[in-house]
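A single protein chain has been omitted from the complex, and every remaining protein chain is retained in its original position.
The chains carry the letters A, B, C and D, assigned in the order they are written, with residues numbered from 1 in each.
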Amino acid sequence: MIGSSAHITQLPGLSPGTLVHVGKTRSHPVRIRLVQFDEKEVREDEAVLPDGELPRVSEGRVLWIHVDGVHDPETIEKVGVVYGLHPLTMEDIVNTEQRPKLEDYETYLFLVMKALSLESRPGSRLQTEQVSVIIKPGLVLSFQEGNGNFFAPILERIRSGRGLMRKRGSDYLAYALIDAVVDRYFLVLETLGETIEDLQDEVVLAPGTATLQRIHAMKREMLILRRAVWPLREFAYNLLLGESAIIDKSTVLFLRDVHDHAVQIIDSIETYREMTSGMLDVYLSSINNRMNEIMKVLTIIATLFMPLTFISSIYGMNFHYMPELQWRWGYPAVLILMALIGVGMLGIIRARKWL
Amino acid sequence: MIGSSAHITQLPGLSPGTLVHVGKTRSHPVRIRLVQFDEKEVREDEAVLPDGELPRVSEGRVLWIHVDGVHDPETIEKVGVVYGLHPLTMEDIVNTEQRPKLEDYETYLFLVMKALSLESRPGSRLQTEQVSVIIKPGLVLSFQEGNGNFFAPILERIRSGRGLMRKRGSDYLAYALIDAVVDRYFLVLETLGETIEDLQDEVVLAPGTATLQRIHAMKREMLILRRAVWPLREFAYNLLLGESAIIDKSTVLFLRDVHDHAVQIIDSIETYREMTSGMLDVYLSSINNRMNEIMKVLTIIATLFMPLTFISSIYGMNFHYMPELQWRWGYPAVLILMALIGVGMLGIIRARKWL
Amino acid sequence: MIGSSAHITQLPGLSPGTLVHVGKTRSHPVRIRLVQFDEKEVREDEAVLPDGELPRVSEGRVLWIHVDGVHDPETIEKVGVVYGLHPLTMEDIVNTEQRPKLEDYETYLFLVMKALSLESRPGSRLQTEQVSVIIKPGLVLSFQEGNGNFFAPILERIRSGRGLMRKRGSDYLAYALIDAVVDRYFLVLETLGETIEDLQDEVVLAPGTATLQRIHAMKREMLILRRAVWPLREFAYNLLLGESAIIDKSTVLFLRDVHDHAVQIIDSIETYREMTSGMLDVYLSSINNRMNEIMKVLTIIATLFMPLTFISSIYGMNFHYMPELQWRWGYPAVLILMALIGVGMLGIIRARKWL
Amino acid sequence: MIGSSAHITQLPGLSPGTLVHVGKTRSHPVRIRLVQFDEKEVREDEAVLPDGELPRVSEGRVLWIHVDGVHDPETIEKVGVVYGLHPLTMEDIVNTEQRPKLEDYETYLFLVMKALSLESRPGSRLQTEQVSVIIKPGLVLSFQEGNGNFFAPILERIRSGRGLMRKRGSDYLAYALIDAVVDRYFLVLETLGETIEDLQDEVVLAPGTATLQRIHAMKREMLILRRAVWPLREFAYNLLLGESAIIDKSTVLFLRDVHDHAVQIIDSIETYREMTSGMLDVYLSSINNRMNEIMKVLTIIATLFMPLTFISSIYGMNFHYMPELQWRWGYPAVLILMALIGVGMLGIIRARKWL
Partner (left out) sequence: MIGSSAHITQLPGLSPGTLVHVGKTRSHPVRIRLVQFDEKEVREDEAVLPDGELPRVSEGRVLWIHVDGVHDPETIEKVGVVYGLHPLTMEDIVNTEQRPKLEDYETYLFLVMKALSLESRPGSRLQTEQVSVIIKPGLVLSFQEGNGNFFAPILERIRSGRGLMRKRGSDYLAYALIDAVVDRYFLVLETLGETIEDLQDEVVLAPGTATLQRIHAMKREMLILRRAVWPLREFAYNLLLGESAIIDKSTVLFLRDVHDHAVQIIDSIETYREMTSGMLDVYLSSINNRMNEIMKVLTIIATLFMPLTFISSIYGMNFHYMPELQWRWGYPAVLILMALIGVGMLGIIRARKWL
């Protein structure tokens, strides 16, 4: 009996009862990795659902179940039922358009995060992937949409037995997962910083319409990053208040570190935002300046040639009695006059600093 | 004895005593649907007011009374008196220009929401309809302005007996009603998202005055959506604090879901808003760029032809002693001079990257 | 012994001791209306101050004293001394440049509000009038600057004995006065709404400098309305918290209604504000668009005629050896050439969508 | 042993030990006025420091010591040591670049305010002067930078024995000092209001670069006023919470009045700010409109004369076979043609509403 609220693809108000995947269409096979460890040993396994068995949580050990792919509602439901998840939790796991959040379901904590990755092809579009984590004493469930390897280094740390990982409980493992997601934000931030420096040069040296579009593309990426980080800051703060019994006191210090990182990222985004608005000013005034340049050229040309053409048109008139036309030196005199006027005009233009 | 405050159509300060409908003129007959259910059975009926009878609330059952149309004050008053509503509640039900809100009248909770729907005709104008819900133990009263079928799927779920609906109390039914209203916001949001993508193409490829007006039309729709959602977020939060005795603990989790959705919508609107302001920048700079284009053409034309016309006007002068005019190759020489000047000017223009 | 702080017309720091009226000069005679009522009867009277007597507050009755005109400090002082008002209260009553506020002087509540009215002459300028209300058990004092009839309908309701008025205490009467003032804001809001719709048409169809000034005039009116409503929202909220012993529990619900209205007005103003900023965008871009139009015409004219004039100026040259001039079909050939160039130029212009 | 932090003129981190005056260089002799009063008598005196004696605080009396000039650290130190001031308080008194603030040093309250005055010469630049006030039971110390007469009226009130001054303690005297400073803000506000009205006319009738600079000068003055008032509002609020034992309950009402005034000033500044941004819009669009005017004239001229000049240049060509040239009525016919084209062009221009 599971409530569904697949808001975007379904009619509103429909009867709940089936989990509906919301998000990008994915078809890769769902993989479930089982890792069980204590200070002495690590057991790794893979589960095949819906038919396979899922291990029980045993005291003194940490069980980590990582699910690659949430597009198969049946699998999620099976996992959920085995480990006692609330229907709304399962619904949120399969709906990948969630906002990052932390929810306390009393017997467990439920986290939704957005893992970011940069595509390597030019244009560097930001990819978002939803990561859900459930923390129970002795158990961590993690779900991700695609098949990125965000958590490979953590598995490595568990295997190697170095660091605190094997000595601590599920809350420390969860911290490590959160930290792995947040650390990727710094990579995105770094790329944004480089883009901003490129753009700052471009805006001053060779601004064009493409520049504007690149600025706005960057702003969009900043927005995505901010939407991923902002709620995380909030919930890291809530976690570190230490009110949940699931989080150990000694882990709280590490969560404060996560909170710090989130604040630092938001801070940098604010700085980038200010720099971006500065770039927009420079861009817009450079358009205006270029207009000024063009207008100056036009005005210089007109100022030079309109009076001269007027003079020559006078002596192109066909009046019978135009004494200048008979003068021996009339023509050279007019040419000299024109030259003088031309030089005078140029002088005035120079004086106005248009050349 | 009911206070009226039909603010807009009446003189202020008038004596209270009659309920006055405020809002769009409606004339469809008011329908009152009665649904009574417990885990075993469902009874449906329709009431004809003001003469008909209204059922009593009986323990162990949930009574849902849904009123289609609030433009008949007499009907509302009858319902209100039977179920013990405060005069101000009745006043708010008939005044359809309310802001969404939650009010705790101790014996019941009173909710006002805005149901949104998109008209199917082109231009996709947003329609707002006020929905009021009253929650008492064992009783849910719902009122809507028009005759939309927002709640048909819920009736269906009651009939079918699937899900939690029949097993829970009036608070769960109320949650279902709120959820149905909120789910429609996602439809609106989706349409807004599509409009934004259209506009982003339009702004880059073929911006015009109509584009600007479409951007502002979209901003207005965003505003309507935001005004509907913002207070809802607030009151969903208040509900989930679980302070009201009318809301059961187990329903609080579902209300948290509603709150989440509201936050998610507000979040998306913020993103859209940023994107819109980006589009305005692009639009304005595209106007300036087009101006630059036009000015460039003008300047190119003038730069090319003004000097040339000046030269030909010189040899159009009628001085008697102009030796060049007698030269055998004078004419071709001038033509070649002009060609050289023309090519030179084009070269300068090219160098400035105007062509 | 009354402190004065007639800030604007007096030197700062002067010795207190006299009440000084601050605000528009008024000279109409001050009228004092006395209304005493309980559930059974209503007694109305008029007092002549400073010589006349003022009635005492008697238990079981509500005494309402309404003063029309605060420009005569003597009268206010007399009233203040009789009913035990603090010097600062009296000072605030005669100083009509107060911000709306609520002050709790323990034995009474002191409210300052701004009553708004729209002048009927064209241009619809907003008029502000300060209304002060003092609430004591069994006593309501109200003061207004001018001689508007804001409270006539309330007197009517007292006389008629309908509604709750005669059954409730001074706090309900005070609520009715506040409500009468707030209801007038909706009239102003409605007018603003209409102005906005007019302006939206004007901005699209026939924008001019006057449009801009009308937009800003409207913004000013929005500002006045907001300044009147914003503090009222705050103090209505404080009142409805029900901490004052002077306000009865049953009146609190009505004050919540006032609070709601204030919030609703502020909300509408925010919407109008967004729409106004949209109009400014449209206006500014319409100026730019018109500039573009003008420049296009200029460029089209120049693009058409400069090359043509150049060609004809060539054949206006007086070289002796210009073979074309002798050709029989030279003239028509040139005309045809010109026509072709003209058509070609028009074609290019068309291709650029300038025509 | 006094810590110094003369931040701007000294190297940071230097050893504390001497008070260093920070601010405008002043050289007028420091005057110390001693006023001691109770309900029966007033004793006035002047102290000569560093050699002179300072009176003791005696019960039942209020001692007010006013120091004109804080540029002599020795004097301040002497006063500070006699009346038991904390080193940081003394440091803040001589550093006249403080932000307005209220500090509770348990045995006394320390206030810093900014007294504003307008210079009478044209351009009306705002002058800021720092006023520090220390309130102890039975003692008020006040310090000001220059030799303005802000507090002369208060001395007058003490001498005359009218009002509450002589009946109340040092807290009421301190209130009177604060009130005298705040009342001066209203003068500044009034001047700002007048400047805004002038500017509004100027912006519509004769906008120029000077207008823009005047707008920004006014914004700067608004900023200074706001920086002086904003913290004052805050600390007046803190004072009126009545938590300090030094402030008597009956004085709290008067401090609420000060708080009200601060709020009112901030409110007005917000209004002025909105009006200013409106003026900037009008100014910028008037520049654009003037550009439009100029371009229209240019376009009209070109539209009229380019085609005409082209026609006449045609008949200026020297082809042998141009039949029109021989026609008897050729010349007048061309003139009429030109006139018709001119009129036609004017008609088109009219139709576009450019004339």
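Methods note: a residue touches a chain if its C-beta (ideal position, glycine included) is under 8 Å from a C-beta of that chain, and two chains touch if they have at least 3 such contacts.
This one's a predicted model, so the numbers in the text were calculated from it and none came from an experiment.
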Original post:
Which listed residue, D:Leu54, D:Leu88, D:Leu118 or D:Val204, touches the chain dropped from view?
Top reply: D:Leu88
Original post:
Of the residues D:Val42, D:Leu212 or D:Ile349, which one touches the chain left out of the display?
Top reply: D:Leu212
Subject >> Chain not shown: contacting residue from A:Glu41, A:Glu119 or A:Asp267 >> reply: A:Asp267
**OP:** Taking the full complex into account, find the residue in D:Lys24, D:Arg99 or D:Lys167 that is in contact with the omitted chain.
**Re:** D:Arg99
Original post:
What residue numbers in subunit D mark contact with the hidden partner chain?
Top reply: 1, 3, 5, 7-8, 11-17, 86, 88, 97-99, 101, 103, 105, 209, 212-213, 216, 219-220, 223, 227, 280, 283-284, 287-288, 290-291, 294-295, 297-298, 301-302, 304-306, 308-309, 312-313, 315-318, 322, 324-331, 334-335
Original post:
Considering the entire assembly, which residues of subunit A contact the chain that has been omitted?
Top reply: 150-154, 156-157, 160, 162-164, 176, 179-180, 183-184, 186-187, 190, 204, 253-254, 256-257, 260-261, 263-264, 267, 271, 274-275, 278, 281-282, 284-286, 288-289, 291-292, 295-296, 298-299, 302-303, 306-307, 309-310, 313-314, 316-322, 352, 354
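FYI, only the chains that are shown with their structure count from here on.
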**OP:** Would you mind naming the chains that touch subunit A and likewise touch subunit C?
**Re:** B
Original post:
So if I superpose subunit A on subunit D by CA, what angle comes out, to the nearest 5°?
Top reply: 145
Subject >> Same-residue or different-residue interface between subunit A and subunit B, half as cut-off >> reply: different
Original post:
Taking each chain's centre as its mean C-alpha position, how far apart are subunit B and subunit C in Å?
Top reply: 26
Subject >> Intercentroid distance (Cα basis), subunit D paired with subunit B, Å >> reply: 42
Subject >> Multi-partner residues of subunit A (at least 2 other chains) >> reply: 316
Subject >> Touch-based graph of the chains, sorted into line, ring, star, complete or other >> reply: line
